[in-house]
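Every protein chain of the complex appears in place save one, which is left out.
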Amino acid sequence: MRTSRVRIAMSLLALGVAACGPIEPWVKPYERENLADPIMAFDRNPVSTAYLDHVYEAREGARGAVGSAGGGCGCN
Amino acid sequence: MKHRTAGLAVRTLLTCLLALPALAASTNGPAPDFKLAARGGGEISLSQYRGQVVMINFWATWCGPCRQEMPLLESIYKKYGKMGFVLLGVNVEPDPSAAEEWLKQTPVSFPILYDTDSKVSKLYKVTGMPSSVFIDRQGRLRVLHRGYKPGDENEYLNQIRALIREK
Partner (left out) sequence: MALIAACGAPAYAGVLADDRADVLYHRYEGGGVTIDGPSILVRKKFGERFAATANYYVDMVSSASIDVELTASPYEEERTQRSLGFEFLNGKVTYSAGFINSEESDFKSNTAYFSISQDMFGDLTTISLTYKRGWDDVFRNVRQADGSLTRDPGFAESADRRGYSVGLTQVLTRSLIMAVQYEVLTDEGFLNSPYRSVRYIDPESASGYSFEPEVYPHTRTSNAASVRMKYFLPYRAALEGQYRFFTDTWGIDAHTAEVAYTHPVGERWIFDGKLRYYRQNAADFYRDLFPRRGFANFLARDKELATFTSYTVGVGASYEFRVSRLPWVQKSTVNLRYDYLLIDYDDFRDARLTDPANGVPAGSEPLYELDANVIQLFLSVWF
């Protein structure tokens, strides 16, 4: 019972992705010069970001949802 | 029974979606002609090299693997440049000054062309940086190589040698 629901969910997800299929990536690999610029990195200095995140987490009640991956040159 | 068909359908769908073209794709149509401004002045067109084996390398200064690849392309060009082979480095940046600056530090002897409005990148459907295209003596587009990782230069040498040997 659980397995068939998982498979149905996966099929729907695959169909969803297929529906998006005909959309071409709208930023071409040769158009990424701005995104590849080091100043556009979300986390240019990981030691510094990690330290400041710690300063806030130690003094505030909130935690989580900081830090992200991706972007950059999109090479290879 | 129903579960197995559903599973098969999902797997086929996923394979179709994810059957991306191979790292080095083979084609056989004519390589589209173009004319671009060249480094050092003047213009270069692809058709002027008909009769030679041509490798076009699409690169940019902001792309790490592209920069890594350049000195290796230089040594390939030095070795085969006199055997009816030419390497064209097409820089895809809208502003050539970044490439000029970088080439001062890392000079190459093969022609550098500036595709500032991306028309050749679009023409060759460049889907990754860097990309290398191999064209035979008859002007046919033979191999499309996407990306660069250390060791790919051996693949380049194999392609070039094979195309040079062809009549």
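A few points about this structure:
Just so it is clear, A and B label the chains in written order, and each chain counts residues from 1 on its own.
Criterion: a residue touches a chain if its C-beta (ideal position, glycine included) is under 8 Å from a C-beta of that chain, and two chains touch if they have at least 3 such contacts.
On a predicted model such as this, the values are computed, not experimentally measured, just so you know.
Contacts to the hidden chain, counted on chain A, fall at residues 10, 13-14, 24-29, 31-32, 34-35, 37, 39-40, 42, 44-48, 50-52, 55-56, 58-71, 73-76. Listed here are the chain B residues that touch the chain not shown: 11, 14, 18, 20-23, 64-65, 127-128, 146-147, 149-150.
The rule is simple: only the chains that are shown with their structure count from here on.
A separation of 29 Å divides the Cα centre of chain A from that of chain B. Chain A contributes residues 3-4, 7-8, 10-11, 14-15, 17-18, 21, 28-33, 36-37, 73-76 to its touches with chain B in the complex.
Those residues of chain B whose C-beta lies close enough to touch chain A in the complex are 2-3, 6-7, 9-10, 13-14, 17, 58, 60, 62-66, 92-94, 115, 118, 121-122, 126-131, 147-149.
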